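Here the complex is missing a single protein chain, while all its other protein chains stay put.
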């Protein structure tokens, strides 16, 4: 299923925090090769290495640093694009690229809840890819738009998938402790977050309360029937660099014992089509038994940042079970998630 | 109601983190004067200034620094003591002091749930002082033990009191983001908490799930009938120096509109007997309307650390209302809380 | 020397980080009353409480919050102004205000090294006020410009003054560890400084290497003869909220013993004219003897942030003495420093 020669890809909005993660993950990728980098007005026509104020630990390769940034509005030319555009720009640009024949794997929120656009996590709902056909038919595109969820949603849903399958999720309480990298760069001012917590992130709770219902929804007649449970989210920004932690409580149709839930989480495996993808984690979920895990700094890099860690599975006095779940917000929750989507689309023959 | 001459007081366990807060708050107190400082084996017989590794910002006065630390086991000699002892030591020492005629205002958890011991927040349940009479009768003490709640419990219960009075609390979800000072000194290793969160504090969730029921319980026939609601707590340690923040969701008997709840919180006033106490905050609760408050660093010092800040009052998709609430964990939630208890006991004639 | 009725003052650039400190320090000031607040284009004509995104712990009073922000270019109308303008704006606006009859106590760097402008620390070189006469004569102003030094310079020079007086400073090495508040708001991005140090602050080393020579210079024939020693500065930004720490090493004309140096630092007192000013610290310098002080968080608030703490005075294998010195960068090193200058000018009859 691996492509014979590397597929040229574009990164839309390549200079920002998530764009840089795409660059980092796509350098030396076995299937993909960066062919196009797009950026804002002030970057166009200049070498990437000059205009991207690099905030990650490594540096881009010389080849990438010397690539000339092009305009996002000049759509097409590659079969696959990864989008790190802000929502408003994504709203205009992504359909243009899809129309020009490019499959856009987008991290933007603009089209996540569009009924024709798959909101996709390969381990969770790979069958939702089927929406692409309807999308292409109705929109007349040769390309497509596929989205990955919000960085807190994905953390939560990775744990909910196996529990929902076996026990039927009815209600979810999710209180997040989110890393500063989720706000991009420059993002959170240090004066706002050092020795502090900010109990608010604009629009975030709404995403966490709605996206899981689509992700765990059922594909029927070319559309997604939303899952019928309800989510209540409370978000907090904490002084942590990377890694979103979610204190979670869940009520079920059929209440599992703590040990049953742990077994369900441990047994969770991705479909065969996903397991062999280059960016797929060794296992979707690792359950830790120490009382004080998961921890952002110590667990976020699991499986190159693509793994999800669950811990503290225990009874809840109000709902049925409580646990804490964590994943890397800019890898699993953003660039890495979109990349895995792109890989799945190649493996499934949607691209190339 | 103010005493004519200053009342000599003891601080039990004076060298630790909470003990130091007691020292700080009692220097220049209008009613109380530090007369006895007790400490562990290695401190006994040595000047306080030498044995207390001072971790707060100010320094103790020369008078206090030169006081000789005495053994905690040498009970009595003052009408009032503030206890910052660890739970195990408190279990032995506090009854000995009470038996020797001292009223012990204790921050320790040892006797909080003892049916004869008031678990007291002056603004919340001052009538529970009545338990002291039964306590003295049954135990044969001339002193007494009075406790203040866990530092997260108090934060939560300050907000629940006015809501419970008007709307009847049925269910409470509380996810805490707790400051490192709650673990004492040396407490949390910096390697464990810098760029990190620890989703666990031993025994903490149990306290938050049980203490509010006693605090909001009803005094009947010399005993406390526990409030009938249920609490589910999930705790996290975050890299913040002081100030516990609680993401809270509550279900009510009679569901209030958001604005009604805000009015109830704003209207909350302490009984007259409490309002004039030296350490009482100007108001028990301040409600902030900015979307991103309360924040630990910016709100913990409200009313010298004795105020409680509520914000983000909004509807909850699962229960009825969500909000965030914050108070200073080592002042309101520990030494300051016990001190206010002591002041109330003086004003009510229990001491002196 | 205290004015009979409060003097109305302006704060130029009142909405930024230092501007907010001015507001905070001037509320309830015994001599001064905020009469004018100026701000940038987008703020003009709007209430201060709406346009200033308040980043300090307290809130401005209702009176100040309701004051309408006016344009900085509308100069004059008050005898005294405190300037928190950026250097480029200060370069234009401050002469306009001085020309309109206002004495401007400026925290900006624009005119610090102007030969006609006093670079003033009341405890260090109050006689430099004499420059104002020449300034007024040559510029034809009825007002004046007076500046306070860079926030690292003042920390260093407070310790150098008594040592220079007794032993003659020849060479100074100063490595700074500077707080993030020195960069204003939003200033340093949290992604740049959490778990990190940035060994660079643009233009800062040049200021620390030049300003001390003017501050410790000698007034002669209406001009300042610069002190003849040399300074080498290396600056670092560290994840600390407030308080600049300077690791210092000094060579002297006459080499003191460590104890002599400590005595000189301890004996340092401000002139009588300074000691009674409302914002003057109880003593200019406190010398700590613990091996691990001064520390930013524990020592920055000394004397309401106006004190300077010196510690670790010891021999240097290369020069003569080493020590660490600390003060609060946005109080002593900015707004508080300018305020003390304003108070001195009133006491000396330059204003009012």
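Note that the chains are named A, B and C in the order they appear, and that numbering of residues resets to 1 at the start of each chain.
Following the convention adopted for this analysis, a residue touches a chain if its C-beta (ideal position, glycine included) is under 8 Å from a C-beta of that chain, and two chains touch if they have at least 3 such contacts.
On a predicted model such as this, the values are computed, not experimentally measured, just so you know.
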The listed residue (B:45, B:186, B:203 or B:276) that touches the chain absent from the view is B:186
Using the touch definition up top, pick the residue from B:239, B:294, B:311 or B:336 that touches the left-out chain. B:239
Of C:245, C:302 or C:331, the residue in touch with the unshown chain: C:245
Touching the missing chain, which residues of subunit B? 17, 55, 180-181, 185-195, 239-241
Suppose we count only contacts with the excluded chain; which residues of subunit A make the list? 57, 194-195, 297-298, 301
Note that subunit C touches the chain not displayed via residues 171-173, 175, 177, 194-200, 202, 209, 230-232, 234, 236, 238-241, 245, 247, 249, 291-298, 311-312, 316-319, 322, 324
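Definition applied: only the chains that are shown with their structure count from here on.
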Can you identify the chain nearest the overall CA centroid, using each chain's own CA centroid? B
Centre-to-centre distance between subunit C and subunit B (centres being mean Cα positions), rounded to whole Å: 40
Indicate the whole-number Å distance between the mean C-alpha point of subunit A and the mean C-alpha point of subunit B. 42
Can you compute the centre-to-centre distance for subunit A and subunit C, using the mean CA position of each chain? Integer Å is fine. 48
Where in subunit B do residues touch two or more other chains at once? 194-195, 297-298
